[in-house]
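Let me begin by presenting the structure, written as structure tokens, before commenting on it.
For this view, one protein chain was removed and the others were kept in their places.
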Amino acid sequence: MITDAIIANSPALLVMIPLIAAFACPFIGRISPAVRNIWVVGAMVLTAAMALLLAGEVFSSGTVVYTFGASAPGMSVPPDSGGIPVRIVFTVDAMSALMQIIGAITGLSIVLYSIAGDRRHTGLESYYTLYLLMIAGVMGMVSTGDLFNFFVFLEILSISSAGLIAYRIDRGVAVEAAVKYFVLSTIGAMVILVAIGIFYGEYDALNIAVIASRMQFTLLDQVALVLMIAALGMKCGAVPMHFWTPDAYSMAPSSITAMLVVASQASLYGLFRVVFTLYNVTLNAATVGWIIIVLGVLSMVVGVTMAIPQKDVKRLMAYHAISQTGYMLLGVGVGLAVLGNQSLLDAFGYVAMEGGIFHIINHAMYKGLLFLTAGAIFYRIGTRNLNRMGGLGHNMKYTMVFFVIGALAIAGIPPFNGFASKLMIYESVFMFNPILSIIAMVVSILTLASFVKVFHSIFMGPRLPEYADVKEAPAPMLIGMGILAAVVVLFGLFPGVVVDHLIEPAAQALVNQGAYISAVMGGA
Amino acid sequence: MDLIASLYTGSGYWNPLVWLIAIVVVFVIVYLIWSRGESGYKKGTLQTTPFISGNPEPEKSGVHVPGGNLYWGYTEALKGYYSRLVPLHTGRLNDYLLWYLGVTAIIMVVVVVTA
Partner (left out) sequence: MLVFGTIPYLVIVALAVIGLATVALKRNLIKIFLGITIFESAINLFLVSLGYRDGAVAPIFTDAPSTEMVMATPQALTLTSIVIGVATTALLLSFAVLIWKHYGTVDTDKIRRLKE
């Protein structure tokens, strides 16, 4: 009975638990640091359990619709409203469930890592409060079925991220990074609000399913689409709007950088939700698909070429994050470009979209792992400058193994998970346009080159005298990194079962706008 | 059987377990070749120190090539590309915003004109 009630209300609990835990954190933190750590880890474990329960429910029995304030959670359309869902509705379909799984696994490993990795900082109650707010923001953004609710959670996420980026202050440099991130983020969010206002003015609704069922592609809709694509593309770090990404990712504490990757991917989810579920075939699929493909190709190339000459290890990894986002945009853009054409969709469109979506979860895992290893190195030796590091492979063996797993995964080397998703993207994009696939492969080689450089300069070489007594990273950090590395290896060894059970439902859910609309509006 | 299913892309399939078996076979062959090597040497004597044409071995911190110098040849060869790309990353907040607004304008023109 209790478990049934919990599972039935899990969309609400998913956002409520981190919110309540976040606001109670400063008070609990006054008792002692150990109690605060237990509180935060407990809240994150509960949130991850809710996310995994809800994802299990969605993958086994279809889209879950949760209405806030109705007499029963599934009653999205009140009987006296004339067929319109009037309350805030959380629509959790397979794509949302996948993003929730990403948020749960990453959030859990980051909080375990943070317990040890951030213990030298002061003001940790605020840190964990903002971190739990970030989790609430991510979970809300990917679960909601209401556009204005999406905007609110987007703002929750960006305000708490900005506070956390500036957390270390670092003689003012971290605050500079946070200002750049936050000004761009605010302008972007307000532009999204303009687009939401345009939708409301035209269709008198804020629910994604209702607007999707009433969508005609008028001039105002085109304007709103462009505003949404540009703003959400800027939030996820697509070139040429990517300038805030290296600054923010390098200056934030390393655990927060791993969470910022998930935040960028939540914005990428928002982009796909707008393009596929709001518009679907009403938009000019070839044009918008090619726009996303061009953004993706630019991101891949500029990201990796700017990464190679970098001297700061986290800035280098941030440029690689931009580059890998390009892969996701390329894969899903190819799927979008053939959206109206069922035969091409079956031939390579679905595979391209599955490749892009699989890359989202793979990237969150191995990029989070890489940033956590960079954080472990920074924790022990106090510098991020590649010119001053060397020979750490003698002292930090576990960190080196995790770094190697992450570096091979990002370069797309079998048998890790990066190879599986990149293979899907290469083969399907090759059938769409061979040049794009060749660019993607060259970028992959340059990624490998760049990580060989990082690996050599950090871990290889003789034991340097100034790092003679550097110890291995503390155990909670290793456990956090170990969870992500285990997912990287497991997803790489069993990609077939992951794609069949997780990714293919997500791709089908994105393309199938009719199923989304009928799940919310009850077949109307 | 579901767990070891292959990943089917549109034009082929990929099964990492087959790859693992292949790698294990390769490692076995490598080990057999390595075990036929010279094993009768004494560690720590002149037999294991690096040979640098008879010159004395430099101190440890002088041997390691730091990270910033590793790809000098690559960045020199692509200097035309990098000398145009890197100055675009000015670091000024106003430029970041102008790029964002400019890209919005370009995409707006493309979408509205072709629809």
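The chains carry the letters A and B, assigned in the order they are written, with residues numbered from 1 in each.
Keep this in mind: a residue touches a chain if its C-beta (ideal position, glycine included) is under 8 Å from a C-beta of that chain, and two chains touch if they have at least 3 such contacts.
All values derive from a computational prediction rather than experimental measurement.
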item	value
Residue of A:V179, A:I413, A:A449 or A:V497 in touch with the missing chain, whole complex considered	A:V179
Residue among A:A21, A:M251, A:V275 or A:L339 touching the omitted chain	A:M251
Which residue of A:P26, A:G83 or A:G201 touches the chain not shown here	A:G201
Touch criterion as defined above, residue of A:A48, A:V89, A:V138 or A:A166 at the omitted chain	A:A166
Residues in chain B touching the chain absent from view	86-87, 89-94, 97-98, 101
Missing-partner contacts on chain A, residue numbers	148, 152, 155, 159, 162-163, 166, 169, 171-173, 175-180, 182-183, 186-187, 190, 193-194, 196-197, 200-201, 206, 246-247, 250-251, 306
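Just so we're on the same page, only the chains that are shown with their structure count from here on.
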item	value
Centroid distance [mean C-alpha coordinates] between chain B and chain A, Å	23
Residues on chain A engaged by chain B in the complex (per definition of touch)	179-180, 183-184, 187-188, 191, 217, 219, 222-223, 225-227, 229-231, 233-234, 240-241, 243-244, 247, 283-284, 287-288, 291, 302, 305-306, 308-309, 311, 347-348, 351, 355, 386-391, 414-415, 419-420, 423-424, 427-428, 430-431, 449, 453-454, 456-458, 460-466, 492-497, 499-500
Touching residues (chain side chain B, partner chain A) in the complex	2-12, 14-17, 19-20, 60-61, 63-71, 74-75, 78, 81-82, 85-86, 89, 91, 93, 95-97, 99-100, 103-104, 107-108, 110-112, 114-115
